[in-house]
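A single structure is presented below for examination.
Omission of a single protein chain aside, the complex is shown with its protein chains in their original locations.
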Amino acid sequence: MDVWQQFIILLEGVPLTLSISIVSFLIGIVVGLPIAFIRVYEKEVSFVVDAYEKIFRGVPEIVLLLLFYFGLGPAFPSTFGNAFFVAAFVLGLRSGANQSQIYRGAIRGVGDEQMIAGMSIGLSKWRAIWHVMVPQVFNFSTAGLGSEYALLIKDSAYVYVIGLAELMKRAIELKYSANDVVTPFVLSALLYIAITFPIAFWLDRWGNRRKKKLGL
Amino acid sequence: MFEFLFNPMYQTWIVQGLILTVEITLFGVLLGLVLGTVLAIGDIYGSKPVKAAISVYAEFFRGSPLFVQLFLAVYTVPAILNVRVDHAVLAFLVFGLNSAGYQKGYMKGAMETIFDEQMQAGLSVGMSKIQTLRHVILPQAYRIVIPSWTNEFCSLTKSTATLSFVGFMDLVGAGRSILINNMQILPVWIVVGVIYFVWITAFSKVMDIVYEKKKIPGVELIMQ
Partner (left out) sequence: MEARHIYKTYGSKDALKAREGDAKTCIGAKSVIEAAKDVSLQIRKGDIKLIFGPSGSGKSTFLRCMAMLDIPDKGEIYLGDECLTIPGVDLNKARARIGFVFQHIYLFRHLTALGNVELALRQVFKLSKDEARRRALDALTEVKVTDCVNKYPSQMSGGQAQRVGIARAIARNPDIILLDEPTSALDPELTGEVIDTLRDLAREGKTMLIVSHEMPFAREVAEEMIFYDEGTIVETGPPSLFFNAPNTDRAKKFMTRIINRTTREEMNV
């Protein structure tokens, strides 16, 4: 199999890589953003939230993937038996834990005065958060979010262990089918870089432009 | 459910797996720290081509998954160079090189937080740039960088879980080996997960305490 053919095979794995990372990222926002605000504004942090963050910081993603897919999969075939579900579940929650850290830093960066200003015009605490804090928090988080998204793209390689035919798995399969240990890995490395590089770059610029516009 | 834990053979696998994981992680972050410092200094003081090379290095190691880099190191590099190299050496190296790519960024950020004023102060008392770097800037940078370094440590540990897929007997590898003969999938992974969790959390806690003691009051790394 020549280089071009291998490249095509690898390229066909990219959509799956991207969809895993995008879905996980969105799950991360949905989970991480509320948790960040809860931890900042509701001081009684429930034990569950704390445990959640600790677990996803302290256990390798691969172990979690193997645990849920092979451990719980047989018992719950439609959810944990589905590789994509498990991938999105594990990476999404992991991302949520990371993103909650990012947002907490951004909340501190935006500052308390904004909250106070919001409440002074009559908004309730949670409405103030939604209308005043959230938009600004996103502005402050672009750098961190950019790197988190790049991280998700790279970590999507982990789902190879549960059998999804994304980029990493295809590269490894080519090692055997094409008996080639050079091309598949070099090409896949370059493909990953090609995907992660622009994102970090654009998010950086977008963040800088918005900050300038707001005079920060 | 957890009877497998009492099997001495499995116990050996688990312990050895943990040892390998710990070894590779520590080697990786420490090599990464040293190399990262060198790269950071090169990035601050180097000529344009040097900076460009460092940039490419960092982009490569931070832009692709460690998983892929591991395959590259263990399979591709020996094939290209046509030499037989001990896989363990390659694996240890690639973790260090990868970590250096990230730590260069952290060290550079830490140094830049204090660089201008402390370099001036150092020069003003007659020290050379190198002396100032060695006695003033780096000592402070190493303290500022501790939280990021701890983060990098956690990250790297989790990445080592890929080792069994290139033929090493790490903790995950122990789990997979146990599962060949054992039908209890969930308990095995729970145990493996718990071991990682304890290791990572304990180490982080220790580093947090170290940071509290060693940190420079009023100076924090400005995350980029």
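Quick notes on this structure:
When the chains are written out, they are named A and B in that same order, and each has its own residue count from 1.
Simple rule for what comes next: contacts are C-beta pairs under 8 Å (C-beta built on N, C-alpha and C of every residue); 3 or more make two chains touch, one makes a residue touch a chain.
None of the values given here were measured: they were computed from a predicted structure.
The undisplayed chain touches these shown chains across the complete complex, B. Within the whole complex, the absent chain has one touching residue among B:Gln118, B:Ser148, B:Ser164 or B:Ser177, and that is B:Gln118. Only one of the listed residues, B:Val136, B:Val172, B:Ile185 or B:Ile200, touches the absent chain: B:Val136. Along chain B, the points of touch with the absent chain fall at residues 114, 117-118, 120-128, 131, 135-136, 139-140, 143, 216-219.
Just so we're on the same page, only the chains that are shown with their structure count from here on.
Remark: chain A and chain B have CA centroids separated by 21 Å (rounded to whole angstrom). Within the complex formed with chain B, the residues of chain A that make contact are 54-55, 57-64, 66-67, 70-72, 74, 105, 143-144, 150, 154-155, 157-158, 160-161, 168, 171-172, 175, 181-182, 185-186, 188-190, 192-193, 196-197.
The touching residues of chain B, when paired with chain A in their complex, are 59-60, 62-69, 71-72, 75-76, 79-80, 154, 157-162, 165, 172, 175, 185-186, 189-190, 192-193, 196-197, 200-201, 204, 223-224.
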